[in-house]
Structure formats: C-alpha cells, structure tokens
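Missing here: one protein chain of the complex. Every other protein chain is in place.
For clarity, chains are labelled A, B and C in written order, and residue numbers in each chain start from 1.
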Amino acid sequence: MVEPLLPGGEPAILLARVPPRIPAVLTALLLTLGALGLLALAAVPLARFAWGAAVVHGGVLAAALALAGLGLAGLLAGAMPPAALPLSVPTQVAVDALSAWFLLVVGLAATCSALFALAHGARLAPRLLAAYPLFLAGMALALVAADGFTLLLGFEAMSLASWVLVAADHAQAENRRAARLYLAIAVFGGICLVPAFGLLAGVAGDISFAAIRAAPPAGWTAAAVLALVVAGGGAKAGLVPLHGWLPLAHPAAPSHVSALMSGGMTKVSVYVLARVLLDLCGPAQPLWWGVPLLVLGAGSAVLGALRANLETDGKTLLACSTIENIGLICMGLGLAAAFRAADLGVLAALAAGAALLHALHHALFKSLLFLGMGEVLHAAASRHLDRLGGLIHAMPWTAGAVLVGVGAAASLPPLSGFASEWLLLQALLAAWRVQDLAFQVLGVAAVAAAALAAALAAAAMVRLFGLAFLGRPRTPRAAGAQDGPWLARAALLLPAGLTVILGLLPGPMLDLAQGAVQVLVPLGMAERGGMLAVRVGDGGARYLPLAIAALLAAMAALAWWVAKRRAPASVRGPAWDCGFMPPPPHLPFGDPATQPSAAGFGQPLRRMLGGTLLAAREAVAMPPPGDPSPARLTASFADPADGWLLAPLARARDALAARAERLRGLSLGAWLMLPFATLVALLALAAWVGG
Amino acid sequence: MMPLPWLVVFLPWLGAVALALAPPRGRLPALVNLGVAGGFCALALGLLGAEHGVQGWTRTDAVNLPLVALSGLIGLASAAFSAATLDCERFDGLRARAYHAAFQIFLGAQALALLSDNLGVMWVAIEIATLSSVLMVAVHGTPSAIEAAWKFFVLCGVGIALALFGTILLYLAAQPLVGQGDPGLSWGALRAVAAHCDPGILSLAFVFLLVGYGTKAGLVPLHAWLPDAEAEGPLPMSAVLSGLLLNAALLAVLRAKAVVGLHPGALAPGPLLVGFGLASLLLAAFALWRRRDARRLFAWSSIEHVGLSAIAFGLGAPFAGMLHLMGHSLVKSAVFFGVGAAAQIKGSQKIAEIGGLAASHPALGWGLALGIAGLAGLPPFALFVSEFLLVAQAAARQPWLILPLGLGLLVGATALIRVLQALCLGEPTPDRPVPGGFALPGGLLWATLPLWSLLALAVLLGFALPPGLAALLSDAAVLLE
Amino acid sequence: MSFGSLPYDIAHLLGGAVLLMSFVLLYQRRLEAVIGAFAVQGALLAAAAFWQGFAQGAPHLYVTALLAFGAKALLIPLALRIALRRLGLHRTVETALGVGPSLLAAIALVGLSVLVVLPATAGQAQALTRENLALALSVVLLGMLMMIARRNAISQLIGLLSLENGLILAAIGVQGMPLVVELSTAALVLMLALVAGIFVFLLRDRLATLDTGDLARQRGEGEAP
C-alpha cells in the first residue's frame, strides 16, 4: 500500500517490500503484537473494574508465553523471509535465530513478571495497565525488526512505555528524577542509533538489514558507527559510563516491571549491540572492533559488582548486579568480535555462545531476584536491607526461591550462572591466542576483571540474602511478614526451577543457540557440547554440570551418612554469640543493632576497593567524653560517572543556555540590527560569489 | 462559478465581514466562527480531490494541497477551542468582533499565501496575514500584548518589505525571458525559465526573499518577534500562529528556493537553509532550558522545529521536511491547546504554577504529556518518522552534521522532558480558574477534544497515511527537490 | 533607451535624487527637518514614477505616482508634523550611531549595493534597470540603517518609510513589472497601518521610542527565580 511513497532522491526506505509469503511464525508474531496493542487500548476503560487488572495481566501472560514459544519455534525453524507491517511507513519484520533467541529470553522474563503482576497487581492506575503491554510489545518489535526504522520504533516505544511505569509513583521527587534521567537516556540512545543507521545505509538510504549487510561499513565510517552504536545501545543497556540511570530507575518501578526491565529490556539493548556490531557490520572488521565492548564490559562488570556491595537498598543492589552481568555479556560479545577478526572461529563461537547463554540465564535469575524483592516489599513493606532480616522463617517459599537465584547470581556450580560464566572464562583464558601483544595484555586484564566481578557478585549476593532473609528481624514489620499467594509463589518457583534446569543442561541450550551463534560468527563452528557437557575444544577443558551435581549429592550423602549414623537429635538454645548478654525482654528478637548492618557488611570491600573506585568515604562522629550518646559512623560513596560525566555536562549545558539567554535581553533596535546584519552579510556573500 | 481554490480563500473573508458587522450577541459569534471554520475545513479537504493546475493567480499542486488541508483542520480545531474558551478571554463587544474577524481574515490570507501561484499575490497575502495576526495578538490591549504586537509588527514589516524587494528582483531576473505582464511573477513560469536567468540577480533575489520570509518563519537570527507574539495573544492564537503562519512563510522560502536552486550558477540555497536551520535548532534548544513561561517555551520549540524542517529541505530531503512541517503543526497546535486549557485551570501560564495535571485532570494531563513527548521526537507521532528520516539522511549526506544535529536534538528533547514532567507529574498545584470559567457545559471536555483529535491525526500522518495523501507528499518532494 | 538619451538621464537623475534624500535624512539633526526631507523624497519618488510611466509608456504607473505623491509627500508628513506638535516631543534626533559614522556607513552600504548589483546584472538587463536597481538597493539599505541608527520612534518610522520608497523605486524601474499598482498600494497600506500603529502607541503612553516596556525588561516571564 506504499508504492506511491517513491519520491525522487528520497531514502529508499520508503520503498515497499512485499515479501512473497508470510511464514506462520511471523503471522503469529504480528497477531501477538496486535493483541498487545489492543490490550493497551482496552486497559484504560478496563481499569475501572476490579477484574480489569487481572484481564490485562492475564493477556500479557498469554502473550509472553506466545513470544517465548515463537522464539523456540523460530530457533527450530531457522531463518525466514521478512514481512511488512500494515503501516504506511514501510516497516519490515523477520525472525532469524538471533531474534528468536532473544524473543525466548524476553518471553520467559515477561512470563514470570506477568505471573507476579497477576498475583499482586489488582487495582492499578489505568496508565500502568496500559503501559505494561506496550512495554512488552515494544521489546518484541525491536527484536523482530528487519530494518533500522522498525528497530528504532520498537526501541523508543519500549522506552516511552517503561518511562510511564518508572514514573508510576511520581509523587516522590526522587522517582521523578529517576524517570527524567531514564527518558533522557532513552532519547540519547535513539539520537545515537539513528545516525548510525544513516551511515550504514548510505545516501541510497535503504536501511533494511539485508541491504546493510550487503554493504558493510569500512574506514572512518565503521569507526563512527562503532562509536555511535556503543554509545547508544550501551547507554540503554547500562554500560559504564552511562549506567547512572539503572540504579535509579529499577527501584522506582513496580517490582514486576523492574524484573522485566532488568531481565528483558537490558537484553534488548544487548541484542541491538550484537545485531548491529557483529551481524550488520559484517565479519570483515578489524581486531579493535571488539575492544570497546570488551573494555567497557569489564569496567561495568567490576564497577557494578562493587557498587552492589555498597548499596543498602535491595532493588538498587540488584540493579547494580544487572550492570555487572550486562558487562559480562558485553565482554563475551567483544571477545567474539576479536576472535572472529583473528580467524579463531571456534573461540569466537565459544565467546558468542557464552554471551547468549549468560543473557538467558541472567534474564531468569535476575527476574527471580527482583520478583523476590517485590515479594519482600509486599510482605515487609521495605526494600532497605537494614529494615529486613529473618525472613527465611516467615517466608520459606520466597526464601528458598531467592536462594536459588542468589546461588546463580553468585555463579556457584551447578547453577545456571556458573555454566555461562565458565564458558566466558574459558573464552577469556584463550584470549592470548590472538597474536597481538596489546590484545593479549588486555585479555589478561579482562580475566582478572571477570574473576574479580564474579567474586564481588558472590559477596554481594551473600550480603543480600544474609541480611534480608537470615538472622533476626530488624523491624516488627519484618517479623510479621508472610509468603505471597500461590500465584506469586509460582511466579518465583518457575524461574527458580528454570535456573536449576538450565544450569544442569547448558549443553542442549548451547546447541539450541547454535543458529544464533552462527548469525554472530558465520565462520565459527561452535563446539557441540552434547547432552551432558560443555567444552572448549577437543581435548580442551570440559564441564559436566550433571555429573558435578551428582558428585556433590553423593558426597553430601556420604557426609550425612557419616555424621548422622549415631548422632543425637539437635536441640535449640539461645545463640552463644561469644557469651554476650541475652537480649532484653522488650526486644523479643534481640537487639537488631547487634546484627551486622548493610553498611557494616560492606565495610571491608568499601575500604579495600571502594575508596579508589567509588570515592567511598567514612566519617566517625565520636561524642565528647561523658556524653552518653552513641558514636555515629556514616559511610558514603559517589559513582564516578555522575561526578565526572553527567554533572560537568549539565554545567556546560547551563552555561551555554545562559549565553543564549543573554541574546534575549536586546532592545527592539538591536533586534532590527540582526536582520540588517544578516542581510548585509548575505549580500556580501552574494557579491563575493557573483563577482 | 469561481474555481474552488478561490472559494477556499473567499469563504473565510466573507465570514470575516459577517462577523465584523454582526452584533456580538452571547455565544453567537463563536458559533458562527466555528461554522465558517467548518466550511473552510470542508472546502480545504475537498480541494484535495481537485485536479492540480493553475487558476489565474492561484495554483493547486502537491506542495500546497496538503498544507491547505492541514490549515483547514487546524483552523477548525482552533475555532472549536476558541469557542470553548472564549469566556476566559473576557472580550468586550468590539474586541470580540475584531478577534473573530481577524481570525477569519487570517485563515483566508494564509490559505491564499499557500495557494497563490503569483509571487506578488503571495506577498500580498502574507502581508494581510501579518496585519490580521498583529491585530489578534494586540486584541487584549494589555501593555505586554501591545508590546509584543508592536515588536511583531515592526520586525515583520521590515521583513515583508525586504521580501517585496526580493520579489521585484526575481521578476527582474526573469523579465527578459518571460516578457511583461502577470506571468512574469508566476511560480511555474519562473521555474520554467530559471535555468537561463541571470544567476547574479537570482542569488540577490533569494537573499532578500530568505531574509524577508525567513523573518516570518522565525528562523534564527530573525526570530525575535515569535516567542512574545505567540505567548501574548489569545489562547487559540498561539496554535494558529505556529501551526499555520510559519508553514506559509516557510513555503514561500521554499518556492523561492525551488526557483533559484534550478540555476547552477546562483547562490546555492540549500547550504544557506541548513545554516539557518542549525542556528535555529541550537539556539532554541538551549533557550528552552531557561523558560519559565509555558507558552513561550513552546513558541521556542516552534523555532526549533522550523529549523529542523529547514535543515531537511536544505539537505535535499524534502519528504522528511514536509512530513516534519505537517507533523509539527498538528502536535504543536495540540500542545498549545493543552497548555491553554491548563493555563485557564491554574490561572497562570508560568510553568512553576502548573503542575500535576496528570493527577488532577488525567485526560488533559496525559494528552499534553503525549504531545510533548511527540515534540521531543518520541513515537508514535509523525515527528518520530520525520526526525528519523532527517537524521539518517543528514548522517548519510553530511556526516559532520551528526554532532550539531545530535547536540541540538538531545538538548532540546531533554529540556522538553523536564517540562513534561514539571507540567504533568508530581503533586497537583491548586486550581485558580479564571472568572468566567469554560464557555460550554463540560468546557474542559470541549477544550481537550481538539487536543486529542489533533494528536490522533498526527499518529495517522506518521503511520497510517492514506495512499492518496502519501502520493501527494512524495510528489511534493519531487516538486521541491 | 540608453546612455546619453534624455529619458535615461532624467530617470537616472530622479533616482539619484531619491538616494540623495536618503543621505539627507541621515544627516538631519532635527525632526522637522527629517520630516521635510522625507516629504521631498516622496515627491521625487512620485516624479520618478511619473517619468517612468511616461518613458515606458505604462499608464498605470501614473496611479502609482499619484498614490506616492498623495501619501508620501503630503499626507504622512502632515500627520507626522501634527503628531510632533500635538505631543510636544523633544525635537532633536537621538542617535544610536552618530551622524558622522552613520554617513560613513551609508557610503559603505552604497558601495556594497553597487558591488552587488553591477556584476550581477552585467550584460542582460538594460543599463537603466541596472542603475535603477543599484539606487533602489542603496535606498533600501539606507532606510534600514536609519531605523537602526536612530532612537526616536518617528525617525525610525521614517527610516522604514524611506525603505519602502526604495522598494517602489525598484518596482517602477523594472520594465513592465506586473501588479506594480497593487503591490505599491499594499505596501502603502502596510506603511499607513504602521503609522496608525505608532500613533496609537504614542498617544497611548508618550513613548518617544519603539523599544521600551515590559517585554524589553522581563520578557513576560517574571524575574528569574
């Protein structure tokens, strides 16, 4: 219906491309997108009824399941010709293995989120109900886009819808600030990505992926594209140094939304990075092509993990750990690009597979953790670690599920986090095979960074679980908490179960991702790990999660048998606590202050690394002798990105704005001067050109 | 039977006469005004069906038909909004007459400016439009309104004078080829001979036309009048000024460009337009950060967007330019309606005193929020499409443009986001309605209806353009290329 | 017609006289004298239009001549004198740019316009049009210069009016310019509207200059918080 849109010298984007036939998967996909759009429209009137929210969230749940299923189908079906959306602006959608993989990721994350929303989200404001389906639809559209315009459309729609959700509770000023920064970053991403596509498409202006693949960029164009895409996609993914919005926005949004943002949306940005940099720009890029992603990824991994050890708000902590995991994924992508440039196909496939697998695993266990914190927020009315504690007694289900997520996030075998991180480490440990000294040195630093990040993440997760769920309740509200309804428990158990299963079966998942890996590394023949194992190469290192799990079980059984044979049953007694006095009667759970606090638990790392990386400060206020008031220790830190990047930019902007303002103080006579001067200048120009 | 384009012009003028003579009784003038605007809109839309060609001094082609249809729609919406909010303006009889008459004169004049084939007639039409809009800006008679009107008048007076000089020069350039008499100023005739004209005079003429009409289009550094004029007049004025007048003026510049650009030896008009566009974009983007008055803020954002379309046309991406021009008219008028309604509810147009609309008046607040987001270049409006095309084209053709363009867009968009949140989110500020309140029962509804309908139109324009109109736009791109 | 021929010389002479009057306008220090000079310029313009009508054999130019004479030589100067007397404005011209410097700037502008026009129209347009164009352009620029270099409302207005004189001069100078009458009339209407506006303005609150008032101070946005 768009043939008429054929102006001379206009971008050929306006050409209509009518595909031969629309594959069933695409048809179903378009139907799902349409259904989500209608759901968003219907949500406004539906919000008036008590059951409206249930209808909307149920619909989103169905759509999410459909998306995951379609992703699976796409992975099994393979590539298919693109189809056009019924819009006047030509927009192409197609599902290849890469899109399908990320569809699966987003679909699974959205399923958990929608389940949770179904359980808790009764009587939501119309705007929240309407924005939620649009958010999902935007993500899906960005994933299945087959031209730059559609990609940007989905990307920005996703951002706008989620902005509404971030601003859900806009009465608080800090939430408004978070929403503002969030939307600004989204706009920045768009402004970086559009010219990148312009450069890729060239003057002909055909921004369909097929056309771009046909003419990959080279020389300074390639460099510009790389810079723009890393800046734009990285900002939305939360890569250092543009990660500042993430720890603000995730806590501001409702829990099921922050789960979807962290599990799904950041992956969409990763998808954009992978699609443009590794797929569209072609395999013929130089070695440094992967370096920015590798370096920024390493920085994000370390900074995010360290900051997760200092934050005291549960959801902020999780957001920082998201930064860390995104960093790890980007390291994998950058490494894949570098290996590809060095003709190390197998290793490139290994790195790419690690990145894709980690994306899936992170989506699941991070959704699980965010939903768990949401459950805690519902039950104990606080996200602050210093107001929780002992929830494992009150909320056994939640605690159990979250423990699985914590284990995966701490990358402990045999859970999912460890499997993908093992692959990533193997790829990093092979970085030296690139015959370039500088890159080899970089690889060593990257190994150290990845290991540091993993260990820091483990510390952060122990801190989260230990302070929130173990120990004694720090507030009465925390003591009175209890598990959510069955639906909410299901929303936690589903990702927990998947985390365990995926952790045990990385091999089959890697085989499933084969197609996607092929998209990123066309030449790379990845190791087909087989049912049980993932391995680096023939004769290389191997990891058999099932066997390791069995071994662990066997050894635990052995220990149990040895210990339990003739052992008396245990009894309960007051905690020994090195003989400190038992708590006074008016504090039934003991004095909360005698437990480690969030700041206290972070103290060692704050002193070891925080001072240098995060400008952490500690100030002790000692009362004068004789003053019974307690001594106060205040610890603070500042993210360097805010102090060194955002604040100076804002200052420069204000200075320029002030200059621009001075122009307005002129009088009418002076205003007449301007046209006059312009006229004279132009006349002089004309004389110069003509004469 | 006079040709349809003439009807489009004369109907509002007849209405103006009627409104000027008829005694202002109660709500009657507002309704008459609405009716005439409806008729105008119907004719303008009907014009889309008419075949292209020249009828005496007017021509109908792919370039002006969409703009005329647009002015019909926006004129109707503005009339509806003004009918809804008339009482808040608190006009006495004389002022009411003047206001309504001037409104219709303006509609007709800018339609003539769009439709005219003869550059002289176009000049006269723009002059009439200027006079009538000056009258409308000044109609309140408050010192600041007079001040704004006076500034508007003087600056645009000078501009128009220069434009006349440019017109004369253009004829002078063509005169040896087209001979004497009316055809000498016909756009078609000029385009036919432009390639053989004297390049020197052509570039001279373009300089004068650019400075002259550029003043009315509000291009930096000729923009001084715009913010005050759009912020001081009656509420519907702002919408009409930034929605219609700017288009007409920019179209005049483009017509000149289309003539001069045909001669390789003449001063290349494209780079000049890009330069003016960049200046407008950057200055406006930074100025947005210092605004405290809502209507002035959006007036500045009009400067920004006119600059963007100028860049598009200058770059040779006229399709993006046309789309941006039309999308901006729709969204910006909608936003001005929203701000106007808000200003009446809160009794002030200071940003600080309007807040939390989304909480207190959801329909208005979220409509306004969507509109502002659209102005910031976010989907689902036509501006998103046009800005995508524009930026992609700029990057492909002039890669160095990425930096200034990106800077301007980013700074402007972030400023708009800030204002969007200040106006729509947070705790609602207390309502202090202007005595008189809304004219119609359920006035707020009637004030928000135009807002939402224009937004819907902007979405359609971006994503569900009827094939016919799409064809028209692409032909326009060819004509302006 | 061409060099040496009488019609050309007379037309050239009249055009030059109009330009000369622009210089005189810039030179004057007292408002009455400025108004007087403007009246003379209007009369000269009318004469030029009349002569062009005769020379080109274009009778409609006579109408233009009549309009110009009636409005610019009689009506507007008279009105301005009345306003001056009625309002008792102080009679001396306040300059933003001194008389001497403004005259120098005027010379520069004339040089610029000649520089722009002569190479431009070299060859094809007849000599008269070329000369005429250069003169008209100079008058236009000088009018604008006067608007900027003077502070009184009246002298600024006169600057604008003489700018418009330049337009008419150009219009009549071009062989067979269509719609001359209409355009000149429309321009005249604009000018009259401006005059009316300034009357309203002056009578409203005895402002002696165009740029004062609220907007100049705070742009209607209130003081910065």
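What we mean here is this: a contact is a pair of C-beta atoms (placed from the backbone, for glycine too) under 8 Å apart; a residue touches a chain by one contact, two chains touch by 3 or more.
Keep in mind that, in the parts below, contacts and distances are computed from a predicted model.
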item	value
Chain not present in the shown complex, as UniProt names it (candidates "Sodium:proton antiporter", "Formate hydrogenlyase", "Leucine-binding protein domain-containing protein" or "ABC transporter permease")	"Formate hydrogenlyase"
Touching partners, among the displayed chains, of the absent chain	A
From A:A122, A:L558 or A:A677, residue that would touch the chain that is not displayed	A:L558
Residue among A:P413, A:G497 or A:G530 touching the omitted chain	A:P413
Contact partner of the left-out chain, one of A:R607, A:R632 or A:R651	A:R607
Contact partner of the left-out chain, one of A:A77, A:A223, A:L429 or A:L685	A:L429
Residue, one of A:A83, A:A380, A:L520 or A:V536, that touches the chain absent here	A:V536
Touch residues of subunit A, complete complex, unshown partner	389-390, 392-393, 407, 410-413, 418, 422, 425-426, 429-430, 432, 437, 440-441, 444-445, 447-449, 451-452, 454-456, 458-459, 461-463, 465-467, 470-472, 536, 539-544, 547-548, 551-553, 555-556, 558-560, 562-564, 566-578, 580, 589-590, 594-596, 600-605, 607-609
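Simple rule for what comes next: only the chains that are shown with their structure count from here on.
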item	value
Chain-level touch network, classified as line, ring, star, complete or other	complete
Chain whose Cα centroid lies nearest the overall Cα centroid	B
Of all other chains, the one whose Cα centre sits farthest from subunit B	A
Distance between the centres, which are taken as Cα means, of subunit C and subunit B, whole angstrom	31
Interchain centroid distance [CA atoms averaged], subunit A/subunit B, Å	43
Distance from subunit C to subunit A - Cα centre to Cα centre, in angstrom	68
Junction residues of subunit B - those touching two or more other chains	150-151, 154, 158, 162, 200, 203-204
Multi-chain contact residues (two or more partners), subunit A	664, 668, 671-672, 679, 683, 686, 690
Sites on subunit C touched by subunit B in the complex	116-117, 119-125, 129, 133, 136-137, 140, 144, 147, 160, 163-164, 166-167, 170-171, 174-179, 182-183, 186-187, 189-190, 193-194, 197, 201, 204, 210, 213-216, 219-222, 224-225
Footprint of subunit A on subunit B - complex, ascending	150-151, 154-155, 158-159, 162, 199-200, 203-204, 207-208, 210-211, 215, 221-222, 224, 267, 272, 283, 286-287, 289-290, 316-319, 358, 362, 366, 373, 376-380, 384-385, 387-389, 391-397, 399, 402, 405-406, 409-411, 413-414, 417-418, 421, 425-427, 462-468, 470-471, 473-475, 477-478, 481
Subunit C contact footprint on subunit A (complex, rising order)	664, 667-673, 676, 679-680, 683-684, 686-687, 690-691
